[in-house]
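What you see is the complex with one protein chain gone and the rest in place.
Read from first to last, the chains carry the letters A, B and C; within each, the first residue is number 1.
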Amino acid sequence: MTAALLQEYQRIRHTSAAICAPLARDDYQLQSIVETSPPKWHLGHVTWFFETFLLQAFVKDYQTFHPDYNYLFNSYYQTVGSMQPRGERGLMSRPTVEEVYAYRTAIDERIADLITHADASQWPEIAARITLGLHHEQQHQELLYMDIKHNFWRNPLRPIYLPKPLPEQDAIPLTWETREGGLIDSGFDAASFAYDNERPQHKVWLEAHRLASRLSTNAEYRAFIEDGGYQRADLWLADGWYYIKQHGWQAPLYWEKRDGVWHEFTLHGFAPLNPNAPVAHTSYYEADAFARWAGKRLPLEAELEHKLRELPPQGHFTDSNTFHPQAGSGQHYGSLWEWTASPYTAYPRFQPLEGSMGEYNGKFMCNQWVLRGGACITPPDHIRPTYRNFFYPHDRWQFSGIRLAEDA
Amino acid sequence: MTAALLQEYQRIRHTSAAICAPLARDDYQLQSIVETSPPKWHLGHVTWFFETFLLQAFVKDYQTFHPDYNYLFNSYYQTVGSMQPRGERGLMSRPTVEEVYAYRTAIDERIADLITHADASQWPEIAARITLGLHHEQQHQELLYMDIKHNFWRNPLRPIYLPKPLPEQDAIPLTWETREGGLIDSGFDAASFAYDNERPQHKVWLEAHRLASRLSTNAEYRAFIEDGGYQRADLWLADGWYYIKQHGWQAPLYWEKRDGVWHEFTLHGFAPLNPNAPVAHTSYYEADAFARWAGKRLPLEAELEHKLRELPPQGHFTDSNTFHPQAGSGQHYGSLWEWTASPYTAYPRFQPLEGSMGEYNGKFMCNQWVLRGGACITPPDHIRPTYRNFFYPHDRWQFSGIRLAEDA
Amino acid sequence: MTAALLQEYQRIRHTSAAICAPLARDDYQLQSIVETSPPKWHLGHVTWFFETFLLQAFVKDYQTFHPDYNYLFNSYYQTVGSMQPRGERGLMSRPTVEEVYAYRTAIDERIADLITHADASQWPEIAARITLGLHHEQQHQELLYMDIKHNFWRNPLRPIYLPKPLPEQDAIPLTWETREGGLIDSGFDAASFAYDNERPQHKVWLEAHRLASRLSTNAEYRAFIEDGGYQRADLWLADGWYYIKQHGWQAPLYWEKRDGVWHEFTLHGFAPLNPNAPVAHTSYYEADAFARWAGKRLPLEAELEHKLRELPPQGHFTDSNTFHPQAGSGQHYGSLWEWTASPYTAYPRFQPLEGSMGEYNGKFMCNQWVLRGGACITPPDHIRPTYRNFFYPHDRWQFSGIRLAEDA
Partner (left out) sequence: MTAALLQEYQRIRHTSAAICAPLARDDYQLQSIVETSPPKWHLGHVTWFFETFLLQAFVKDYQTFHPDYNYLFNSYYQTVGSMQPRGERGLMSRPTVEEVYAYRTAIDERIADLITHADASQWPEIAARITLGLHHEQQHQELLYMDIKHNFWRNPLRPIYLPKPLPEQDAIPLTWETREGGLIDSGFDAASFAYDNERPQHKVWLEAHRLASRLSTNAEYRAFIEDGGYQRADLWLADGWYYIKQHGWQAPLYWEKRDGVWHEFTLHGFAPLNPNAPVAHTSYYEADAFARWAGKRLPLEAELEHKLRELPPQGHFTDSNTFHPQAGSGQHYGSLWEWTASPYTAYPRFQPLEGSMGEYNGKFMCNQWVLRGGACITPPDHIRPTYRNFFYPHDRWQFSGIRLAEDA
């Protein structure tokens, strides 16, 4: 079992470096907005997570790798000490990229040592924390894709992460499935890994409703724009209307009209908008307004979870090294995270993890909305029906999509 | 029935003027922060509501009272036209106070005329809208108290709205009531008036839980402060911690230490903090942190609604002309609005009102939290168990209080 | 001499109230931007000046009129104590207008008493301070006009201070006067009153130059606009270009196009722009850009002072109760304050007044520019060639105008 975990550790750790392989050295330093982080920081932070919550906790007389890294690479764990302000991560020219990789190597060796020689009595807790650390690193792998995309977008030269033609996508008809209501179970209830915020499993009463068979497409969203969607206050939440007017939004993030034709910036370069592909990178405000314009609504997270349990995730996207959403046949999910109409709050009898790791999820249960599913940039084994992703309603640099719903 | 409605109309309209009676002419103009409005504006706005949604809609060839009032007194009805920016209501020295009262008188006459001579076929809709307009005016009566208090607080002279000694308040023991879970009904389901956001009645699954018999007191909250509550990040939501640090909050709004003793600014002047009175004017962030510190949580709105149905409201507070919360015996509610752990969202199958009045409630269902109950400044007949009040998590100029809950 | 000073005191004090006579009670409270103050505050502040620097200083055992007025009505005298933040003067609904007038009456009585019974040994200092206080009050009389105009402009109803048709104005040809350079005297050198910043008289070397015979007109400024003046970066100071783009300026303050015709908001109401009237309410940035566009420059303050010494001021404007600039024949000055190309700094051997009154002028000698002359709203006896008015380069709510110059 230690061997398996060690192998898993090495596999996932290696993936982070592989994601950064196409970057120029200069790209590691970029922080385009306060929400994104420099790739270098991501690489250091996930390493710090292992150092802090494993090595510091379980290695006797552990000597910290560098006295300042706890300050530099702590993200938001107030109970672990003070930290570099989030918006100033881009100021860290030091440690250099080489030093960060050296940090990774050093910690990897020590973790391997810890796994191999762990005391049996401590093993369950060690294994649990390493598992958490690996899921944490996978989250940051997705963030790396998100942040690289945004960082590149803000550079006037618009670098391309991985030059590649986007796949053709056929039109897929939208159908509606009526689903009965009733008292259902929601949340995670197995022995395997899930975050604390997915637990405990609990009962939810659902009304009968109907769900779209696939995500809304670029063509459908473009129709909303052309119908004056961004100029009609009656379609918008009050906060959303204020926000889009203040920021001058007229289309989803990464859309750009060139010679009268909508294009989209992707990790594979600019391309004309594919009408059949699912619309990506809308905020909650936009998703909600689009749904209202369509005479529909967004699904509740329990409605969506209930549905996703019936589908396999679309993990093959990542395997194909195409980091752009594709229209599925409606037989999978995982192309884009799906906005729900559910604010991110605690499940009944929710218990955060103990100690500093309790800061992981619970303290964000305010002002954010749940997204379900997964995206084409999500590590395939990081997708499950009970997974609760969450973002502020104005966020849209994440790979978000829209699935419509309505009352039955 | 028209006579009854007319009488009700006149009674409620008169109350607004009565609330403003203690003001100096100069006080009518004040807008201390963007959230508060000048009393003069409130008086005009509620009148504009009747003019716009009744007279404009039902009086043939209606001549508007003043061509600019639709712009000046529209609050947030985007579908009715553009409006004076909210933060600039304090710039309206004109119309003068006299002119606003003249506006009220003129509209009152025309509404009386409309009620008296309404066509039978239109009567149901007219009656419904007047009823809505009266509830709307009652909301603004509460806002008048809230805003006057805040406006006065920001004036260095700290004027007193109504000089009066505060009542003595005895300590009331806190007990816990265990309440069974199960599938309950939530929401309004009668023929009488309720806002659209209280409907439709629907089923909610509740877990067994326990509720405090009374609101938390000043003494209890002071213990939280003295225990370093405002310095311990682990007690706070991430957004809350950021907010209190950014704004330097160390205590509830209106608390002020004088010679080492906590005092409280009230509508009846400054007074030493009464340890037995319910703590008022905390934000959601503070209420949530206090509950976490106490090892409890805030109740869900359905839990609280279920409980309030069993209690009579404490309407006698208003009757006593004491605009300050008092500890009840636990046999009433309505001293302070009670923060819940429920974000303000739509009930299943929620339908906003048609047309512009649909902007009343639905478009605010984002980023806000539900408060239940009512307050000592709420018109007594404006309190009911299904009433959903809502504020941003950082708001605290409303008369908010804290009732603790826990899982059973 | 005491009788004369008392008479002068009463005359000037009375003028302040007269300026406010056309106001509605509600107008006294307005503060449209941080730079303007409520009329009520002006009335209180100038009174506080007399109370603080005369009564407090010279009346034995003086009992302050109100313990909080030193905080409320102190403008910027750090050495006198803390003060209400400038941007929050509009929050002072108390003291009421009545109370402020009562304050004025009370202080006037005590000042009259002080003048009448002043000890001979103290008289010179008392007389000097009262004289300063009266000039100070005259400055605030001009500010009252400026601020009322701006406050009214920000009210959507656009109230009119004094309804009145604006006078006809004929076109006056622009001629150029060549003036020799050399070593001239600049600054005030008489026994009568002048501010400390006008002293001491000192030598300045001037190059030969030419001055326009009159102020630039609305027609001339409109030609600048129509020639794309606000779109040509090469005409602007770097800070100015940034500022006008950030604030979206396209014309002077108070200009508004109605049905394709430029109108101007004045204290006498809106009127079509008079092409022959001097252009008013431009910032330094705009005046400088206009001059560059015209192939000219703004005059140095010494150049202008030298010229103004030869002209009589246009005090008759105020006598006519027309608070709007008129084109003079070139034989007067005082229609608008004239921007100069001179930053506001200390004269050689400048000595600020002693004590708190040293804060009057000297501490503002940074980031501001000198204007010379006087305006149609300036009390006529408050105009003199050596007077140094000063504003930030972006300010334009003062009655500023443009006189062109060039090297000879």
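In the analysis below, contacts are C-beta pairs under 8 Å (C-beta built on N, C-alpha and C of every residue); 3 or more make two chains touch, one makes a residue touch a chain.
Bear in mind the structure is a predicted one, so any value in this text is a computation, not a measurement.
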Displayed partners of the chain not shown (whole complex): A, C
Full-complex contact with the absent chain, from A:V97, A:L206 or A:M357: A:V97
Given A:D27, A:E51 or A:E338, the one touching the chain that is not displayed: A:D27
Touching residues (missing chain, whole complex) on chain A: 24-30, 32, 40, 68, 71-72, 84, 88, 90-97, 151, 154-157, 159
Interface with the unshown chain - residue positions in chain C: 76, 78-79, 183, 202-205, 207, 233-234, 236-241, 284-285, 288, 341-343, 345-346, 348-349, 358-359, 363-367, 393, 407
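Keep in mind that, in the parts below, only the chains that are shown with their structure count from here on.
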Chain contact graph, described as a line, ring, star, complete graph or other shape: line
Central chain of the complex, centres being mean CA coordinates: B
Rounded Å distance, chain B centre to chain C centre (Cα mean): 46
Rounded Å distance, chain A centre to chain B centre (Cα mean): 37
Distance from chain C to chain A - Cα centre to Cα centre, in angstrom: 59
Residues within chain A bordering two or more other chains: none
